[in-house]
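Here the complex is missing one protein chain, while the rest keep their positions.
And now, chain A:
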């Protein structure tokens, strides 16, 4: 108990700061990921000819080791938060892109034809039919992405991006178990917390009529 208390009195302020940095990096990457991957996913459904190609490129990028990607961005963007966010953004893309693509693609063809036959424009079909029905699947992708990002953001520390990784890697370098645990534990808690929060978001974002029915109609 005493050890915990003294850890907080010594590192409490720093811990808050690093947690904030960690969240900042993760959220920035996630936000970029959502902003790019969701529209791209919708677009890909419209152009099936290139969709397969793009999806396989993204999958390949995903298999690159995370550290390699981080290192790759140093000559381009230097060190610090920006390259960290850029690299994490690339990683966050795939789950979101894939789920958006699948979610929208799996919307019942008959519904879309009904929508077309009733005189919805292409834009109206996307916004009023495809997106609402794909929400559960898209949100699942975002959630998965967010949880991964909290973990991967630890590596940002390697290229001077900060975050809770600083605690962990300092601890490893200095053989200080308390620092390792002091960094790793919040990362885990953040991941769990974020998953829960996004779970709530998913629930409320899902149209009432299709809640609890296993997603896309």
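What we mean here is this: a residue touches a chain if its C-beta (ideal position, glycine included) is under 8 Å from a C-beta of that chain, and two chains touch if they have at least 3 such contacts; residues count from 1.
Please note the rule applied: contacts and distances are computed from a predicted model.
**Student:** Of the candidate names "Cytochrome c oxidase subunit 1", "Quaternary amine transport ATP-binding protein", "Ion-translocating oxidoreductase complex subunit C" or "Energy-coupling factor transporter transmembrane protein EcfT", which one corresponds to the UniProt protein name of the undepicted chain?
**Tutor:** "Quaternary amine transport ATP-binding protein"
**Student:** Which residue, A:129, A:144, A:159 or A:190, contacts the hidden chain when the whole complex is considered?
**Tutor:** With A:129, A:144, A:159 or A:190 as choices, the missing chain is touched by A:129.
**Student:** Can you say which of A:114, A:127 or A:197 touches the chain missing from this structure?
**Tutor:** Only one listed residue reaches the unshown chain, and that is A:114.
**Student:** Decide which residue listed in A:23, A:36, A:191 or A:210 touches the omitted chain of the complex.
**Tutor:** Within the whole complex, the residue contacting the unshown chain is A:210.
**Student:** Using the touch rule from the top, list residues of chain A that touch the missing partner.
**Tutor:** Within chain A, the residues that touch the unshown chain are 108, 110-111, 113-121, 124, 129, 132-133, 207-210, 213, 217.
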